[in-house]
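Pasting a structure below so you can have a look.
For this view, one protein chain was removed and the others were kept in their places.
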């Protein structure tokens, strides 16, 4: 369902970014990068919330004509960004409302990001992975792929 | 609308909507009351309890009072709510029965019937009474009666439907009360009616919605119904509720579209699938867009119409609710989702139509919001609106591209047609915006009208957007818009404008390390720079792109080619160079010195091998690769010597360089630590300190701009320093990937060379690595030639051939054929030149390079050693045998026994060679070919032997014993020992008592030799002996050279026996054995053996009548204290100097132990009086103690076994220091002159009888 999934380091460089289809990969890179603006905005806006929440689902970062960009940030300021095709409504329906209502857990987006986060944590625990490096992990790849193809 | 004939008042849809209340009965009365009523009604809020558990609300009621008409009453199934009369009031002020009966009642009845007929139950009868009327009435009925009548007649069991309003126009408390009562009633009834009717309406609506799956169901109809509800809520100022109605409709519709996309389409949707013909964006200026509404009503609305209308309503309500930012946000969503829905429904849309629609809508929304907010609000909420701005910009751009307004040659006919069609689709401008200058409609029309106009509008929009993004800190977004702008400029062939935007964007991407955007932007930048003719930047960008792995092979090749073709084209100005940073072209991986410790002597060859990893996709031929070297004189000589080399061997001498991953913002997470070093610049001429300071070696890593490598995009600050010192390597072809390049250089000036820059030149292009880091240095040193001569063993032995090692460190001197060392021989040291002497030549690093025969020629004066030719900075080593002859100084070493120390004696040698070998030094001065001065070296040889002699006597026979002590570690063969008497002793014979001529002397062992002295007549007073013995190392089977024997000279004086001393002990008389504790007598007899001799001629000699006397002193000492000497143990005697003259002394001694006791020994001295006139008799004790002191001295001197020459002096010195006044002096007789015949005799002593304990002293 997702067309692009990215993990972005605290310093805002991409640790991992994978998109499908690959031909407009570039577009997604631009899109994700631009979405960081909103991520920063939201983080600074709810800086307080960050303290008590362990991780933060930022909900819809911004919509474009064809895509919706969702964001999620861990307490270690690692960001997950997911681009979803607008025609895919699984994530879209009432996203805004439920987010504004503040119950993240209900949104499908939150669950996907949770999965992503866990998988990322496993990557971090791999002794052969040096934090800060770009992620090259089969397990992570597979998980991301599953998220991209799965139609939820 | 279901009110056929009556044209409904147009006001109905303005916001002045109020719930309708009809008024029947006395119109005049009503009009009189109306003002008060309409003003009083809304004053008090009333709580409205809602159905479906909705929260109760306080609302202010207003009403629109209209005259009662039957037509107003809705027919069955009428869905119109706004026209629905919620309450019917009958007004009357009739107060007398007659009138009531006559007219009012009928009228009421009729009214009631009509209501009944329409089953409307929301009615009220108001009876107004005023006293004025009553006054002039004579037959007054109580007011109540009329009201009661009415109640009876009409409101059965709901008496509250009839109220009284008394004196409404008066101003009295009573009036007030009745008003309040009335109003409350009125409100209550109104609300009841709302609740009832709305509830009913909602029920109907729901049922209608439930039917939506049925075939005939039409969304539009339903839309109208629910909107009706929305209207009512709006009318009641319940905007929230109103909004909910629209949101529900919105959701419902969206859901349908989604489902349609999913496959199950409701046939009514097909209405909305009709092709889009009009795209005149949203209209938000009117509360209600009637045209669209009617379209919907007539079920002719397109999807856009519906959406537009729906949104316009939501917008209106949101604005009522003071939520303009939500409008903006929803607008964006709406626009997006519309586009999606059209796609989903596969509605055919002429190209550009949607863009127009979106563009117009965006501006409309923005203007609408601006219309109702002040500047400050807007500025503080840019975050909400900016999305619309950029969306509009985007759309305008695509319109521009679509209509050929961006190409610099302007639109072609087909573009124009398209433009016309698009404009047609806009229709005519709306009246409400017709007179606003900047209306979206006008903007769009104008923008599309001409290239210039478009540019203006597009730029305005873009700049505005960028500005807003920047102002709220959405830099990335701003840059992104900027890139679009750049593209636009590129299209418009004005790259100079585009560049700044591209640079800006690139900076951000580089700073955050986004590879793909970097690559893409670089590509654009490259094009831009090409157009601008910024050769350098273009080449730089190209090289970066050529090395960019995110590009396809072809693209990389293309850019690489760009660089190369520039490089190869003949540049008009030959001096012109283009300096580019290296890292994009090739990366320095590692560097390796040979020799690996990176220290080389002057003139030596140093090779530096670097690994360059070429980033280019194709092999590149490089005319020259040069390493720029900085030279600094450093007179740290030690570091530059050959020893240093051999000590400091770096493991492999490979320096690795960190691989820089260019699009990775390393600078952000890990800043390197300062690397500070102290720096001394010395002047080349005289190594004096010019400057000193602290330098930071990695400053280039610390002090670079935050957007690290982005500085490379700008004209790079790479300075190409060309110093005198360069390592060059020409005509290299760099294959893609790793290349090894070797620089060879011959070291010239001594000093430290620091590798600064790496520069590869391709034609006029220079790829420069501005800082080679970590610091790489090599050192060049120069060394003076040196000669070392040292013994192989730790000490050289005199007398036998010894090996000496010569080491020539050539340093900067090259040993040529014929160069030789000239050794000026020391007379006592030979240099033995065997046939084969080989010299070994080592390289600087101690590797053996060659060896050669060594020619040594000795003349009497000099020995010349011709060195084998050797290059500079090599080491020549060879060994020579030297032989130190046991010459005079060597033998003279013995004379120290005579107490005269040798000049050459080295005391430290004494200590080191533990067993104090006597040493002798030989100084040899050597002339080296490289210097005019001759080197003097000293070799120290140690004599392996020490010899002592002693004189032995029996009676008058004499013997000389020589003890040869081998002090060395070696064993020797001793041969043909020989002792000759030198001097005038003619008739002195030396008879050797040593048998074998050959004998071995082991290390540290002594060997003894004895000779007997014989003579015929009176012997000479002194014997000068010279002992000589041949020796050779026991190990050596045969020696090339004949060795000189070892000699030892000594002399013995006064060895002729003059006196015989004999001691005897006699047991006490009557006993034949001595017993302990019993006195025995000791008899000492001193016998003169010869007549007057030369030796007697001294001051002790006195001439008496016919004979000579000499004074002697005897002394009995028993060191073993076996005996107690009783009485005087010593005494002076006058001895006649004549043969066989004897003197006897008796004294008592007592044995203290039993056993065979040695006799106490008797000593004899010469007693020399002082020759001052007054010779005074000294009391014995004084001089006894005196000479007892001298005796002691004499005692140990005797043990020394030396000759008596120095006695007198020693003694006199002692006595002189002993007493001021002159004293007689004692002088021990030389050992040779006294023979103690009873030495070694023992006497048996028995223990005394009465002793129970037997004490035995065993000696």
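Think of it as A and B in the order they're written, each chain with its own count starting at 1.
Just so we're on the same page, a contact is a pair of C-beta atoms (placed from the backbone, for glycine too) under 8 Å apart; a residue touches a chain by one contact, two chains touch by 3 or more.
Going forward, contacts and distances are computed from a predicted model.
Participant: Which choice in "Trafficking protein particle complex subunit", "GTP-binding protein", "Serine palmitoyltransferase 2" or "V-type proton ATPase subunit F" gives the name that UniProt lists for the one chain left out?
Facilitator: Per the UniProt record, the undisplayed chain of the complex is "Trafficking protein particle complex subunit".
Participant: Checking the contacts here: which visible chains does the omitted one touch?
Facilitator: The chain that is not shown is in contact with A.
Participant: Going by the touch rule given at the top, which residues of chain A touch the chain that is not shown?
Facilitator: The missing chain touches chain A at positions 122-123, 125-129, 137-139.
Here is the rule we go by: only the chains that are shown with their structure count from here on.
Participant: Between chain A and chain B, what is the gap in Å from one C-alpha centre to the other?
Facilitator: Result: the chain centres lie 34 Å from each other.
Participant: Could you pull out which chain A residues touch chain B in their complex?
Facilitator: The touching residues are 11-14, 25-26, 29-30, 33-34, 36-38, 40-41, 62-66, 86-87, 89, 96, 132.
Participant: Can you check the complex and tell me which residues of chain B touch chain A?
Facilitator: 258, 261, 332-333, 335-337, 339-340, 343-344, 383, 387, 469, 472-477, 480, 509, 512-517, 520, 664-665, 668-669
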